[in-house]
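Only a single protein chain was left out; the remaining protein chains are all shown in position.
Moving on to chain A:
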Amino acid sequence: MVSALSRSRVPMQFEVIAKCHTTKARVSRMSLVHGVTMLPTFMPVATQAAIKGLTAQQMEALGVTLILNNTYHLNLRPGLNVLNAAGGAHKFQGWDGNLLTDSGGFQLVSLSKFTTITEEGALFSSPFTGEPTMLTPEESISIQHTIGADIIMQLDDVVSSLTTGSRVEEAMERSVRWLDRCILQHEKSGKKGAQNLFAIVQGGLDPLLRDRCLDAMIERRDGVAGYAIGGLSGGEEKDVFWRIIKQCADKLPEERPRYSMGIGFAEDLLVCVALGVDMADCVFPTRTARFGVALTHNGPINLKLNKHAKDFRTIDENCPCPTCKDRTSRAMLHHIVTHETAAAHAITLHNIVFQAQVMGRAREAIIAGKFPDYLRSFFAQYFGDAGYPEWCINALRSVGVDLLEGKPNAKVILGNGAKWEYATN
């Protein structure tokens, strides 16, 4: 179904095609100026206008239709004048698919020690001159207009998910006020025909604050094309994490895409999808590739480990990625990993396809009415030996799927779940 709004006022066409009969998962078609992206989807991160080591042509061949650029970084380098002269970030990086930019708020807080937030905006010292510089909501939007991404994000007041007390409430309320300023800036820009503004729900780990934020932002639905769930994935308890996601996804309007920021582990992705999330991004799959970790349906493989030195099998026999299709052996990857950039490229190609496959299979299962089965079989294969994370069991039970059904002896891991050897030498 297409809402009247998305047809008439925003360039985005968002259509829910199918819903899971048990969970809140859904399949949708999101049409943007640079093409169609089927949801749910995972968005690889091209922080500085390149997926590390790969070319735009390779990304297209991998079947990726939507990537992410970081506003904070592109604003520093190459800078807006260059992007303007190039005709926008799409042309600058040779990417014809869909593009999303964040607002830069998160990086201001995470990368700069000296950022202070005022009602006007975020005050920080310029990394070039050291001079005090102000990033206002209006500026963030206008920077994102210059970059030209298909989806742009509001500037929000980000606090760490571990922050408690009145600062969380203040940040949430300010994020709502800043959303109004972002909407206003976006409305008057004349860019609404090409770019779509997303709001970011804040409110920390406090359900009451989240609820107030949701109410306020849903009121502003005419001004936004979609909603992100922000302020999570910062080290909070996973059992709290999923409850907040569920609370937000349950309340957000049906006819808008929902984007969970900073989520990339396969188990997190599938739980979020089951709770009704449509989009997610994270640097994890590409970063971990550079350290030699290949993601598979049987769990991650650390190719730095000596046990792979004489293993002539490829990463995953059934994987359609160029690395596995060509039967690149684990032994060869072990030989070059962390020594040759080509190893990072090979594993990055694989991990991006792995993420896309996890989400693609979810779409197929939802369409076929078999999403609960997919969840059970994915988790069995992925965690079968390592043990099921308890929080995943809880989260999926909340939407009617019991991962342990028929498995009375299954191993369960309490707390935040299995600890893969992501970086073991």
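What we mean here is this: contacts are C-beta pairs under 8 Å (C-beta built on N, C-alpha and C of every residue); 3 or more make two chains touch, one makes a residue touch a chain; residues count from 1.
Quick note on the criterion: contacts and distances are computed from a predicted model.
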### Query
Just by its UniProt name, which of "ABC transporter domain-containing protein", "BHLH domain-containing protein", "Proteasome subunit alpha type" or "tRNA-guanine(15) transglycosylase-like protein" is the chain not shown in this complex?
"tRNA-guanine(15) transglycosylase-like protein"
### Query
So which of A:12, A:25 or A:56 would be touching the chain we can't see?
A:56
### Message
Out of A:120, A:219 or A:364, which residue would touch the omitted chain in the full complex?
### Response
A:364
### Message
Among A:320, A:369 or A:400, exactly one should touch the missing chain; which is it?
### Response
A:320
### Summary
In the whole complex, of A:125, A:329 or A:394, the residue touching the missing chain would be A:329
### Query
Who touches the missing chain here, A:283, A:386 or A:413?
A:283
#### Entry: chain A residues touching the omitted chain (full complex)
27, 29, 31, 35-38, 45, 47-58, 60-63, 65, 70, 72-73, 77-78, 81-82, 85-86, 91-94, 96, 102, 106-107, 110-111, 233-235, 238, 241, 261-262, 264-265, 268, 281-284, 286-288, 290-291, 309-310, 312, 320-323, 326-329, 331-332, 335-336, 338-346, 349, 353, 356-357, 359-364, 367, 416, 419-423
